[in-house]
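Missing here: one protein chain of the complex. Every other protein chain is in place.
The first chain written gets the first letter, and so on, giving A and B; residue counts start at 1 in each chain.
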Amino acid sequence: MKDNIVIVGGGIAGMEAARQLLRMGLNPIIVEKSDHLGGHVARWHRLFPDMTPASELVGGLIEATGQANIFLNTEISFMNRLKDSYNIMLSNGVSVIAKVVLITTGFSVFDASKKEEYGYGVYDQVMTNSDLEQWFNNGNDSRIDGTEINAVGFVHCVGSRDEKARNSQCSKVCCITAVKQAIEMKQKFPDAAVYCFYMDLRMFGKKYEDFYISAQRDYGIRFIRGRVSEVSENIDGRVIVKAEDTLAGKPVKVTLDLLVLMSGMVCNRDCSSIAGMISLQTDSDGFFKSRDNISDIICSSREGIYYAGACTGPKTVPETLAEARSAALEIFSYINRA
Amino acid sequence: MRERFLTGYNDFVLPFMIGMVFILSYCIIALIRIIAQLPKEDRRRFFVSLVTPKTLVKNIKDIFCDCLLHVKIWKRNKLLGYMHSSIAFGWFMLIIVGHIEVLLYTPHRAKLFYYPIFFRYFVAETESTMKGAVLFFLMDFFLLVVLSGIVLAIVKRIRSRMFGMRRTTNPSFLDLVGLYSLWSIFPLRLLAEGFTADISGGSFLTKSLNYVFTSFLSDHANMLPSWWAYSCALGIFFCVLPFTRYMHIPSEILLIPLRNAGIRIRHARKGLAKAEVYSCPSCGLCIDACPMGVQKANIKDTTVYLNRQIRRNNETRIEEISDKCLLCGKCTAICPVGVEGDKLRIAQRSIRKYGINPDYSSISTGPLTRDSRGKVLYYSGCMTALTPSIRKAMESVLKKAGVEYELMDKDGGICCGRPMWMAGRFDQAKQMVEKNTEIIKGSGAGTLLLTCPICYKIFKERYRLDGIRVVHHTEFIDSLISEGRLKVRRDTNKYVYHDPCELGRGSGIYEQPRNVLLRAGTLVEAAKNRKESICCGGSVGSLTLGFDKRKALTENSLNNLTVASPDIIVTACPLCLNTFSRYADRKVEDIAETIDRNTSN
Partner (left out) sequence: MGNIFGFSISPSSTVNLDNVDFTLFDRLHELEPDAWKCMSCGSCGATCPAGNFSGMSLRKVLHNLQRGKEKEAVKMLQNCMLCGKCSIVCPRGINTRHLILSICKLYKED
């Protein structure tokens, strides 16, 4: 079929777009490199700000995209441009001529061990936001299970807004995720002191501020304005965090049983390889470059190539879903026009 | 041999004589000035060294090897070495043999400066001259040697890559004048002697040339102009010499004994610093060596240009050049004449005037001192605090080896002073040195262990810790292994070792880390290693190079390390580790981590 639509990435953006395209009577092909659909969200426990279980969203999407052609464990091995379509070779040997390619490759989570001073992978009691969600999901993590949790700290902006980590962009969701996870930890360990070390709190979305207020008022989360710069380990394995309380203008030091690093969103490694195949532009942050950041965020500079979700930069779940829908609509009119 | 002229004089010797008198008086005045500029104790030391037989022999040997034979350049590139030694040694031999000729044939003229130079003009061959054939042959032979060197020099101007040099310096205007006059001296000499050879005699070169000339230029009138030209070329060369890079020829003869006397740079522009600056031959070897050279914009900030700007007193550029440098010391390591690019820059930094002068006298060392009698005192330093993996691994290794230790700066300490020293603020650095000395001596420890080469260098060089052993962890681990206190398992990894600047070139530690790694797995080498290893780009030596400007340097250094496709890059410096991990495509770790992984209790 000449009017093939290939969706690269089976995360929530890819699935939502597929769902919409199916509704419009089109039959997209989803190519997913891992063995499951749902991407990062599938591994998450609950979503802010309403604490919706992530499985509900992902489950719903999987159900709705059942009729689409889905290739799991498959990558794009090769893609080139034909006259008005794209020739795509998949790693499973299938080759497709596609009229439209929708890129929904999403993001990667920053590798926290690259911020050496935080000691991820060095100290026992340091974990990341993803590790914590895993624990929420399956309740199995030696860092929490074996220890008495009296004090927990969250470090915002790990690998985001950080030129040293080669990511100067804000990851958008970590502030609110930290607030969410802090509340969840407080719910699990009501007697524990929970600290959030932040540079700026960016509570821009609907109900985020309410969430933040509730964290302060209802849960007594202690917010400290200062970026953690050094973490050391006590003889008993607890970690000592050093920061400057910039509001007081004094250095602060606190001993914690658990330190959670809010690893940010960074560009997917596939970005540059896919961009290289059909000479798409990437931005200075490594994410795909949209044709226009205001009016054409889902369009690329090439005809027939569309973007949705975090492949063009850090996005929240609702933003991703909205982009996926608008990409589907754009694709629909493109196919009918041609 | 008999003399052709009773007077033994012709006007054409004047240009040469003017040049010679000028350059000799210039050099003598410069020599006196430099020696006068040395601090008193250095001057005494210098004079004592001149009469000490051991240094005297070394001086003569070094001058012969470095100035005439250019042994260091031979080691770098054979062609480049031949080019330099053919000109220098060939010319030297021409002068020597020329003097022998004068002494043999016309001893009463020996007091005339110009006579050996223009000998062939003033004499005529007689029948009994045949015993001079050997000398004649030698003269022609060495002239040929010099001429071959000149040809190579001309080729080098056009194709420097043949000589192993990617980039060379841009000569200044006077350098070019000097260069062209130097190039023309020997062809002109050949021409002059060629014209004269049927009268004065000659050997295979000049005689044959004379046959060619007489076949179509039978007139002897061509003789004088060519001698004039030869003399003028010499005169011009000597007159511009002090203002060109060729000043390195006389300066180096002074620099070698100064260095052998153990004198250090004490002033930014005077004494030894001056001798070094003038000894720079502008060869440009430091341009290719400089790690900043990967970015074209930095080429003019290499040591050769620093020397040039110091000679021109261009303060703005001197400041720019000396502040940008990473102080990795590679230019010093490869410099054929021994200009210390890094120390020269620190000296330039030290003459800055500051309105704010830090003072640490209020810090009380008592609370920082821990009783460590009979133990190893481990000072991890500022940088290691930001790379906890090193400290954790090092502590684990110490425990496995059963070493009793105490942490000197667990709850914060005083900086070792080396970064401050590098910025040229010696008084502040010395204050820190004093404070740390108090802490270390107060602790009663017998060994001071360091995991940071930046600290190690200053602890070795500037601290007076009498009796306390100062070790870098690469040395310490090596000795623990050889004492049998650590049993290292071999794994299947391929390691490459990066020589940190301050540890390798800075402190001369190359073998111990390699010994250690050889026991842990397969060790491969980087393209450029040891003395020529390339700075990671993270150095605290540079003051003005911003973070964004360093990426290219780090990537270049990584490319150099990964030529033999190692699995893991091992270093022994927290700053290198921090810098490399940011851009590396494979695992980077400290040597302590490698050993910790490959040992068990």
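Just so it is clear, contacts are C-beta pairs under 8 Å (C-beta built on N, C-alpha and C of every residue); 3 or more make two chains touch, one makes a residue touch a chain.
None of these values were measured; they are calculated from a predicted model.
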| item | value |
| --- | --- |
| Touching the absent chain when the full complex is considered, from A:121, A:220, A:237 or A:251 | A:251 |
| Residue in contact with the excluded chain [from A:30, A:90, A:228 or A:280] | A:228 |
| Residue in contact with the excluded chain [from B:87, B:165, B:321 or B:386] | B:386 |
| Identified contact with the non-displayed chain, of B:155, B:249 or B:543 | B:543 |
| Touching residue (missing chain; options B:359, B:404, B:461 or B:511) | B:359 |
| Hidden partner interface residues of subunit B, rising order | 323, 352-360, 362-363, 382-383, 385-386, 411-415, 417, 419-420, 423, 425, 428, 432, 540, 543-548, 575, 578 |
| Positions on subunit A where the hidden chain makes contact | 117, 157, 161-165, 199-200, 225-230, 242-246, 249-252 |
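Quick note on the criterion: only the chains that are shown with their structure count from here on.
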| item | value |
| --- | --- |
| Subunit A-touching residues of subunit B, taken from the complex the two chains share | 385-389, 392, 410, 547-548, 577-578, 581-582 |
| Partner subunit B, residues of subunit A touching it in the complex | 114, 116-117, 119, 121-123, 163-166, 230-233 |
